[in-house]
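Apart from one protein chain that is not included, each protein chain of the complex appears where it belongs.
For clarity, chains are labelled A, B, C, D and E in written order, and residue numbers in each chain start from 1.
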Amino acid sequence: MPYVNIKITKEGVTSNQKKELIKGVTGLLQDVLGKNPNTTVVVIDEVDTDNWGIAGEQVTVRRSRGE
Amino acid sequence: MPYVNIKITKEGVTSNQKKELIKGVTGLLQDVLGKNPNTTVVVIDEVDTDNWGIAGEQVTVRRSRGE
Amino acid sequence: MPYVNIKITKEGVTSNQKKELIKGVTGLLQDVLGKNPNTTVVVIDEVDTDNWGIAGEQVTVRRSRGE
Amino acid sequence: MPYVNIKITKEGVTSNQKKELIKGVTGLLQDVLGKNPNTTVVVIDEVDTDNWGIAGEQVTVRRSRGE
Amino acid sequence: MPYVNIKITKEGVTSNQKKELIKGVTGLLQDVLGKNPNTTVVVIDEVDTDNWGIAGEQVTVRRSRGE
Partner (left out) sequence: MPYVNIKITKEGVTSNQKKELIKGVTGLLQDVLGKNPNTTVVVIDEVDTDNWGIAGEQVTVRRSRGE
């Protein structure tokens, strides 16, 4: 029954990586809290780097400096 | 003034269905709690089936098995 | 499988009203989109009126004016 | 370390406007609460007007009436 | 820089279990996507069982039936 939302920047995450995230988080909730995996929901949001800010700056700007 | 967020998989939801969801949820909050519909906000997020996990699996994978 | 989050101010919502919201939203998603109610998750967040702003003001302040 | 999520309708917001929002919110949290800007995260979600409801209506419908 | 939100019912989760969730999710994002753990943010929301619905029912009601 847990609900997990993972927000990451949209920078070429593959379908297989998403599968690993979903499987990994669901397993973690089962291992740590005994949650039934059948009702664990995971939603991954990929956010455009123009729309993600850290340290007051767009990630797009940071990436252009090689950060 | 309530804020409602509905997350569903992106699988061909029509504009009319979205209208019904918005109207229905807004009406429900008015009926049950007496909330003024004029300031009720509803946001619908349609999530790619690759990015939605249930039971440790991507919905994409489940759909490919006909589930 | 849908996930619905309802945010309202914390102003004496009863357990029965919460039951009606949960039942109503789950039914709406079944009626409009054919979603299986068994996997529809609804989370209600009750927010302190000090922590909710509308029109640049705390709801607490608006309530003190009778709004 | 704060996390701020800004949801707005997808109606031609420019990259420069996003930069201003990110810079402004991060500065506000520093000014009001003394939060270290280096770890303040801001995520902007642009939502299709079909998917945003207010007063029980889609924003798309309101816009078509010139509202 | 990822942001992860874990929502679970408020049913006696210990501080140590929260530590394991935080450590586990942060490690998963490092392993799968190479994300720098220093800027990964995890927020755990514990939700009252009266405020969590599944299958159109409050979790409180389900728990009272031993589910």
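Structure notes:
Please note the rule applied: a contact is a pair of C-beta atoms (placed from the backbone, for glycine too) under 8 Å apart; a residue touches a chain by one contact, two chains touch by 3 or more.
No experiment lies behind these values; they were computed from the predicted model shown.
Taking the whole complex into account, subunit D touches the unshown chain at residues 1-9, 13, 17, 20-21, 24-25, 28-29, 31-33, 35, 39, 52, 54, 59. Within subunit C, the residues in touch with the undisplayed chain are 7, 47, 50-58, 60-61. For subunit B, the residues touching the absent chain in the complete assembly are 1, 3, 39, 41, 43.
The criterion applied here is as follows: only the chains that are shown with their structure count from here on.
The pair with more inter-chain C-beta contacts, choosing from D-E and B-D, is B-D.
Of the chain pairs A-D, A-C or D-E, the one whose interface repeats that of A-B, sharing more than half of its contact pairs by residue number, is A-D.
If each chain is reduced to the centroid of its CA atoms, subunit A and subunit E end up 14 Å from each other.
Multi-chain contact residues, meaning those touching two or more other chains, occur in subunit A at positions 1, 3, 7, 21, 25, 39, 41, 43, 52, 54.
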